[in-house]
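In this view, the complex is presented without one of its protein chains, the others remaining in place.
For reference, chains read A and B in written order, and residue numbers begin at 1 within each chain.
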Amino acid sequence: MKISLHVNSRPVEAEVEPRLLLVHFLRERLRLTGTHIGCDTSQCGACTVHLDGCAVKSCTLLAVQADGCEVITIEGLAPEGTLHPLQAAFQEHHALQCGFCTPGIVMVAHGLLGRDSAPGEAEIRAALEGNRCRCTGYQNIVDAIRCACERVREGT
Amino acid sequence: MSAGPPAAPVGARLPRLEDPRLVSGRGCFVDDLQLPGMLHLDILRSPHAHARIHAIDAAAARALPGVAAVYTGTGLAQFLRVLPSAGGMEGFNAPEHHALAIERVRFVGEGVAAVLATDRYVARDARELIRVSYEVLPAVADPEAALAPDAPLLHEALGTNRAFEMRIGSDVREALERAAHVVRGRFVNQRIVPNTMETRGAVAHFEPWDERLTVWLSTQAPHLMRREFARFLAFPEHRLRVIAPDVGGAFGAKNNPYAEELLAAALALKHRAPVKWIEERQEHMLVTSHARAQTVELHAGVREDGTLLALHYRLVADMGAYYHAITHIGPMMTAALMTGAYRIPYAATDIVSVFTNTTPTDPYRGFGRAEAAYFIERTMDLIARELGLDAVELRRRNLIRRDEFPFATPTGHVHESGDFQLCLERALERFDYEGARREQARLRATGRCIGIGLTTHAWRAGFPSVPGGKGYVISGWEKTSVSIDPGGTVRAVIGTSPHGQGIVTTTAQIVAGELRIAPRDVRIIHGDTDAVTQGNGTMGSRSLVVGGSATLLAARQLRDKAVRLAAHLLRVPAERVTLEAGVFSDCGDPARRVTLAAVAAHAFAGPQDLPEGLEPGLEATAFFEAPNFTSCFGTHACVVEVEPQTGEVRILRYVAVDDIGRAINPMIVEGQLHGGLAQGIGQALMEEASYDAAGQPLAASFLDYATPRATDLPRFEVELTETPSTVNPLGARGIGEAGTVAAPPAVVNAVLDALAPLGVRHLDMPLTPHKVWRAIREADA
Partner (left out) sequence: MIPAAFEYLRPRSLEEAVACLLQREPGTAAILAGGMSLIPAMKLRLARPATLVDIVRLRGLAGIVRSAEHLRIGALTTHAALGGAPELARYPVFAETAGVVADPQIRHRGTLGGSLAYAHPAADWPAVFLALQGEAQLFGPQGRRSVPAEDFFTGIFETTIGAGEILTEIRFPSVRERSGAAYSRMCLQASGMALVGVAAQIMLDAEGRIDHASIGVTGVNAVPFRARSLEMRLRGVLPAAAALRDLCATGIPEAEPLSDPHAAADYRLQMLRIHAERALGRAFERARAAVPGLGYSAPVTRDGEPVVRP
């Protein structure tokens, strides 16, 4: 089946088997390998991307379902060689260790940015309900997200 | 080079150099590799815990377009050896273990057939078309049951399910008889799954024109894998290249040469095509090493005043169906550290290691030591309760004092140095132990179920080599080469294989500290055995204490050589040369100076003008082997609340004070503690890989195996003390495993403290709501 979509603001057209998972389409056809596969059962969130502005799990979507949509992956958050404020905050707060779950967590956190009020600790932890990290214990992730939200809100 | 270094790179909270790539999705993990003509390997696995394979019909699978080959165990045996594994020690029963099962399967998940196809979707389809006829055999999943005389035998050739038996320690009988009190107990340290976020995976590629086999592997020990792959494949080690690219967590579980990974390499050789295998999460749950799975029955002899006289364990260790790389070491390590941080004159463990129809066990963060800490710290609380003593007071009476080091235990371990009281007192102060007890009493009076638990744990890191080892050996040394290029850039080539520990950053900090440059100007090379010729890898909290020490020594040697060269160029004695910010100068006349870059250029370009006896080039290599393990210790204290109606447990506060010896980067140290605590709390409250009586696993995906989410964990209050170690030049102690060692007993002690007024005396991990609720109910009845 033929699909056309925008990935990281670039138009993409492809012929795909209906059962091709979006995550495999992104990783293997488009070589956007920053989106990871961690669990297969929609629990870990390592595969999180944005589909029409919402964080979704790309291992639980078919590529054909993204036909006509706008997909943003971790590679699309900031121009190559630069860091998005969220990514910079992750480095600053030591919010990643092995880094495997990180792209998915950053994509989820991105949905918390730009709101009227900065999210509190409990709200951030709840927002991470769909993501698993085995290295950090989450505390530094929470701090990084809070810091990035505050910075974005203050426009610094 | 950058204009100037930070004031002191060592000890700075430097953001990690690893991060920009990883946070922007530009890391490279094994599954990210795509090679032209690559074949995908998929494994059909046994649905039975124990069965005889009568026939395998792969005709339909072979006929599927895109399928290159289907292999079975019998087919592979014609050209493959048995898997490398432990069992090389004298007196051990060592079963043969094959890449795919031959005739018989012994645990759910054991590989039965392998498919190679041009596409992973096709490989998965083909796997489903293979028909296996099994004769199901009686299975035994419980290690105690496996010891029964009429238990089903896993390995008939061995004639027993016992893997090995061993006694470690002193005679204890007399001391137990003399003791005023003998406290008895039984503690289970349950079987858990490491669950690295990146599952395992391999890409193997043979290049015939220079007879070179390259294996990209999600591993924590590329050199050990190179050695084991070379043995297994009978392939020359110097033509084998193992590359650990970015690795998404290992925690001890990526330390074993696994069947699928060896198979990928063997089939890449046979098919002359790149072969990729990527583990699914369900497979990870079934075939990647499980861990812990130890049970002790204990007798502790105690004097009236609470001082410990003797401790005896009967330890039953579940090996699983086969040995993995160092399965047998776990119970031996537990036994060696059974006395924890305490002065116990007589102690011994009788180990019984058992094969069961379950996934093989092997290291997981805290291997052997987490079990030891759990048993002794639970024992201390049990004693305190039976003698009516405060848990802290009992520990104070028994802790090894700071003037007693080095301290030899009756089980053969020597605590090289330490200050156990320091951590205890700091933790009590930070935690406000007295205040917490008062608050507990106040809240209890209002009907709330509050508990306080603590541990004064002592463990060990950075293992030394064991002489005379056979089979799968991990040596204790580590190697670093530091060099300066002719253009003045600095690189360090390290034998450890970091995958989240931040060793790239801390190594750069150490080198930068010696060469007085900025850490970001040091490039760290690791994980590729063609670039790093020798090493042992990252495990057992050794990367900094051993690897970092090798780095320090190599950097010092390099600096010494550079100083001699600089002195030569400045025409002054070496003693007068100082190095700051990448510039050597004459301390008598600071205007006379030469840059590190100029010295480097001269080392390569001016060999006709070198000081007497100095070789060209600017490179130094150091191997470092520690004379002993470092002693690691700390005190953790936590407050929990139990909701008695539902059995739910919430951690209200967690304070951890650990001694790091010397912190190269405190931010990274704290991160290591946080992560370990999360895993330790996961074991205490949520995680378990259990089996039913027929050997069917009850947790085979994240749908039924819980690892902590952000909402499950409290904020951690972490504090570090620095009491230098005596067994390495850095003075570092290792921190990677502190959290998994200390958190389980701290949390369980707290929950049992909370439940004490309700009459609950014992619980085994994980303390799930269901289990806690039932214990309360049964105590009430």
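Methods note: a residue touches a chain if its C-beta (ideal position, glycine included) is under 8 Å from a C-beta of that chain, and two chains touch if they have at least 3 such contacts.
Small disclaimer: the values here were computed from a predicted structure and weren't measured.
Trainee: Thinking of the whole complex, not just what is shown, which of A:61, A:77 or A:101 touches the missing chain?
Mentor: Of all options in A:61, A:77 or A:101, contact with the hidden chain holds for A:61.
Trainee: Touching the left-out chain: which of A:7, A:21 or A:149?
Mentor: Checking each option in A:7, A:21 or A:149, the one touching the absent chain turns out to be A:21.
Trainee: So that we can see where the missing chain sits, which residues of chain B does it touch?
Mentor: 120-121, 124-125, 128, 280-282, 446-447, 645-646, 648, 686, 690, 692, 698-699, 702-706, 768-770, 773-774
Trainee: Could I get the residues of chain A that touch the absent chain, sorted low to high?
Mentor: Against the left-out chain, chain A lists 1, 17-19, 21, 40-43, 45, 48, 51, 54-57, 59-62, 64-65, 108, 111, 127, 129-131.
Keep in mind that, in the parts below, only the chains that are shown with their structure count from here on.
Trainee: Round to the nearest whole Å and give the separation of the Cα centres of chain A and chain B.
Mentor: Roughly 29 Å, centre to centre.
Trainee: For chain B, which residues count as touching chain A in their complex?
Mentor: Residues 15-16, 18-20, 22-29, 31-32, 34, 121, 195-199, 246-249, 251, 280-282, 499-502, 667-668, 670-671, 674-679, 701-703, 707-711, 713, 715-716, 739.
Trainee: Can you tell me which positions in chain A touch chain B when the two form their complex?
Mentor: 17, 19-20, 27-28, 31-41, 43-44, 46, 73-75, 77-78, 80, 83-84, 87, 90-92, 94, 96-103, 106, 121, 124-126, 128-129, 131-142
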